[in-house]
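Here the structure comes first, spelled out in structure tokens, and everything after it is commentary.
A single protein chain has been omitted; all remaining protein chains appear in their positions.
Should a chain be cited, it is by its letter among A, B and C, assigned in written order, with residues numbered from 1 in that chain.
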Amino acid sequence: MPGNTFGLLFRVTTFGESHGPALGAIIDGCPPGLPLEESYIQEELDKRRPGKAPGESPRKEPDRVSILSGVFEGKTTGMPITLVIYNKDAKPSAYETLKELFRPGHGDCTYLWKYGLRDWRGGGRSSGRETVARVAAGAVAKKLLESWGIEVLAYTIALGGVRAQKRDYSVIYKNRLFCPDLQAAEKMEERIKEVRAKGDSVGGIVEIVARGVPAGLGEPVFDKLDAELAKALMSIGAVKGVEIGAGFAAAEMLGSEHNDEIIPEGFKTNNAGGILAGISNGDEIICRVAVKPIPSISKEQETITVRKTPTRIKVGGRHDASAIPRIVPVCQAMVRLVLADHLLRQLSLASFTKWKKYPFGK
Amino acid sequence: MPGNTFGLLFRVTTFGESHGPALGAIIDGCPPGLPLEESYIQEELDKRRPGKAPGESPRKEPDRVSILSGVFEGKTTGMPITLVIYNKDAKPSAYETLKELFRPGHGDCTYLWKYGLRDWRGGGRSSGRETVARVAAGAVAKKLLESWGIEVLAYTIALGGVRAQKRDYSVIYKNRLFCPDLQAAEKMEERIKEVRAKGDSVGGIVEIVARGVPAGLGEPVFDKLDAELAKALMSIGAVKGVEIGAGFAAAEMLGSEHNDEIIPEGFKTNNAGGILAGISNGDEIICRVAVKPIPSISKEQETITVRKTPTRIKVGGRHDASAIPRIVPVCQAMVRLVLADHLLRQLSLASFTKWKKYPFGK
Amino acid sequence: MPGNTFGLLFRVTTFGESHGPALGAIIDGCPPGLPLEESYIQEELDKRRPGKAPGESPRKEPDRVSILSGVFEGKTTGMPITLVIYNKDAKPSAYETLKELFRPGHGDCTYLWKYGLRDWRGGGRSSGRETVARVAAGAVAKKLLESWGIEVLAYTIALGGVRAQKRDYSVIYKNRLFCPDLQAAEKMEERIKEVRAKGDSVGGIVEIVARGVPAGLGEPVFDKLDAELAKALMSIGAVKGVEIGAGFAAAEMLGSEHNDEIIPEGFKTNNAGGILAGISNGDEIICRVAVKPIPSISKEQETITVRKTPTRIKVGGRHDASAIPRIVPVCQAMVRLVLADHLLRQLSLASFTKWKKYPFGK
Partner (left out) sequence: MPGNTFGLLFRVTTFGESHGPALGAIIDGCPPGLPLEESYIQEELDKRRPGKAPGESPRKEPDRVSILSGVFEGKTTGMPITLVIYNKDAKPSAYETLKELFRPGHGDCTYLWKYGLRDWRGGGRSSGRETVARVAAGAVAKKLLESWGIEVLAYTIALGGVRAQKRDYSVIYKNRLFCPDLQAAEKMEERIKEVRAKGDSVGGIVEIVARGVPAGLGEPVFDKLDAELAKALMSIGAVKGVEIGAGFAAAEMLGSEHNDEIIPEGFKTNNAGGILAGISNGDEIICRVAVKPIPSISKEQETITVRKTPTRIKVGGRHDASAIPRIVPVCQAMVRLVLADHLLRQLSLASFTKWKKYPFGK
């Protein structure tokens, strides 16, 4: 029945409910000697904080992180690192009306059916707010990956049907939607406004790219790097699909098109998304996730009460019109957690092999 | 560095190489008292056996399974169940020429870079042949699920650009491609022939549906049922994408379209694919996977030797033109493994709750 | 590298350093619906609090526990339960003098050699203070076990050479040493005073008995119930030996003496300590642990500095003269954690068997 832990060597356990006292994470297995300060983690948390974009929830959470253990004199000690974020703006009373109802598209019903009771305050642990702990933990993974020159980017490539036409990484943090195409970003903002005005919500697609990843990460056969990425990303509430490299497009390609030919300088293409037979090949790792529209909408919908009486519902409250952009740093964090874990796994192995870290240079 | 084990309570470890002495699986955690015979497992294995369809490898492997432990007087005992399939038609010499080369799209390079050496005989453990052990283990999971009335279907819905137009489950086993649309199946067969003639290969899409799954399977937050399915399916060598329910289409939907409204009889639609907040909702579970074209093609491609000398390659040998249909029973097996594991997890919990197994009847 | 998690289904992760901001535990996998309040956990914590007995450390820690997650309206929800105890009386400066030294019998040297740095404030995570988190987590396990009528007792049977002559459970909480023999307890107290006066410390033996444990807990072959108990108890810093039932005495017995004969009413003796072939047999589970004398003594000892210069050391500070009685509730907690975990494991299995819970009645 446990399920709140991720990773084998870089092992993260998260906790906390949307309207409980606090959320947080323990990282067990972070190597010692990494410089780590609260401000560094805070920076990542700030990226997923609500209240910036037009479609976002008005809930005001400063989301200040505190380190409770595992850091001494500014460095990690190898002991469990505990990160806590106290809830400040919890308004559980706002959810009283939802206590007896199942919101369509939400886990209200499945939590109740599974557990026999549920924390109905804002979805409890099934709330998107849970992801704040992932981002905090991901920041620690980021620190570890930096020491290896590994960088993970995440950005929006589609929202409400609008698609980014280019990948200009330099503008990702210059627009609220983390879109690598400023023109597309503008259209996306309009789309959000439009949809929000109708009391509706929209989905989108996030792409995550990892650069500088050495070859050799990932394990045969079940713990393939792509399998772990798929789990990590699909475990984010709003994600309904994950693809690696060419992804679903591969289903329509010929072998001769899809295969990445190899020349002495490296791979000619990257349909593999940087992973061959579950092991990183030194190329960029590329994933994409499909994000569903946020289920909390103020448009009226049919539903039932916990006693199966039919009724109608309009979800008010402080909700975003899209999980994007807030989900973007979450995807980034999850990919970091996977890479940190598999980097540590590979380091244990490396002392027995002549590890070709960057077969074609870095 | 280990990575060959799957599952928490219904725990499967597989082993074996394409041209080694044997492949197989141990299942640790199968409940006692289930009737189990070799013939039952054999039936599942026969579904992925080569040599039936036109595009398939001519390698002749009877794939006979032997049970080495865990079964007594025709019943499981609760002890580890060991299944072995001995390789009979291994021709490692056929691979001598590939010893010094990296085949594009294969794990040849990543295995060598990671491990410093590799079993070059037919890809060793990175071969598709590895999946025979998954299917054998999946058959044991099938037996467990049957006792709960859970059924898992898997079938081809696209191949080489041809798409099934309907879901007629009654014909799945009436065509070699496991396609639920006989007309589409014919076109797919033609497509394979055509592509094979050109020394090329094609990809496709497999859909997996689980029926009769009780509500309540899956754990917050990382071990969500969909996250586990994503990992299970993405861990299959040829899979490049996984989606649940509406999947990537959800990215273009409005909340009001995507949300499955609820009425006293159940969910009006199933965009969720039977999973809400990571927990099964009693509806059908629906997954789809993108299968890449098989990388072993006889068309000439650029590649390099293990010493980085550029060269050209035509992969001969006994290869299929598509991972479909052989991957279909493998997908089915992986979904069974996930459900068996999460059923056992939920059973532990159930004694503490008033478990609503089938909230809307079954 | 992680190692701060215990249990498969009732999974506890602890964190925190002796003089850091806080210590605590997350329990992932606690079933829902159990009534749980801070005061209930507090009661257990109070049992290991210093400042009561003559030989105990004068450090004044109220050890107030806060529940940060997993409890709603007074009941567990099935979500991770986070327990935090903030350090109030941390005086790291008292340890400045020990910064460059290795205290004999302590982990100072091994932590430094392993991690390359260490939190020298009172031993950091290697401090006995770490066990406060175990006791807090054990209190949650206690609640779970109570719902099954399982009770775990722990008490001192030897200290500094003085041995309890009887097992009068009714007096365990009537003396500061948790001794089931009041006369022996008095002698033990004298022994502590005597030893403390000399700047020395003493060891002892703690016995733990679990009553009402159903038959069937424990798994073949590595996760035997006794193996898990051995790990759980040996993981407590001061423990140097663990035995089950007859324990080391069994080494000198004949088979005909050691075997517990069976009659229709039950086992005639209990040399097995309630466990046969790693599985509980419905009888009382009996373990004993050897507790070493506390290494922090004010008697002068030889040691070296971190740079290997020889020196002499007298450990001052706020130290107990014996790990007993404080270790008693810790042993109790660890046995509870093992039983809670294996009870949940067995419950998953039980739905497939005709489980004989109490073969001879309870």
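In the analysis below, a contact is a pair of C-beta atoms (placed from the backbone, for glycine too) under 8 Å apart; a residue touches a chain by one contact, two chains touch by 3 or more.
Note that the coordinates shown come from a computational prediction; the quantities given were computed from them, not determined experimentally.
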Checklist entry - Of C:138, C:216 or C:325, which one is in contact with the hidden chain? => result C:216
Checklist outcome for this item: From C:31, C:107 or C:180, the answer for touching the chain not displayed is C:107
Item to check | Those residues of subunit B which, in the complete complex, touch the missing chain | outcome: 1-5, 9-11, 13-17, 20-24, 26, 28-29, 31-33, 66-70, 72, 75, 77-82, 84, 114-119, 121, 124-125, 344
Checklist outcome for this item: The missing chain sits against subunit C at residues 1-6, 14, 102, 104-107, 109-117, 123, 125-126, 130, 158, 160-161, 195, 200-205, 215-216, 218-224, 226-235, 237, 240-264, 268, 271-273, 275-282, 290-297, 299, 301-304, 308-310, 345-346, 348-349, 352-356, 359
Checklist outcome for this item: Missing-chain contacts on subunit A, rising order, are 8-9, 31-34, 78-79, 220, 344-345, 347-353
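Going forward, only the chains that are shown with their structure count from here on.
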Checklist entry - Based on CA centres, what chain would you say lies at the far end from subunit C? => result B
Item to check | Inter-centroid spacing, subunit B versus subunit A (mean Cα positions, whole Å) | outcome: 26
Checklist outcome for this item: subunit A and subunit C have mean C-alpha positions lying a whole-number Å distance apart equal to 38
Checklist entry - In subunit A, which residues are in touch with two or more of the other chains? => result 1-5, 14, 114-117, 125
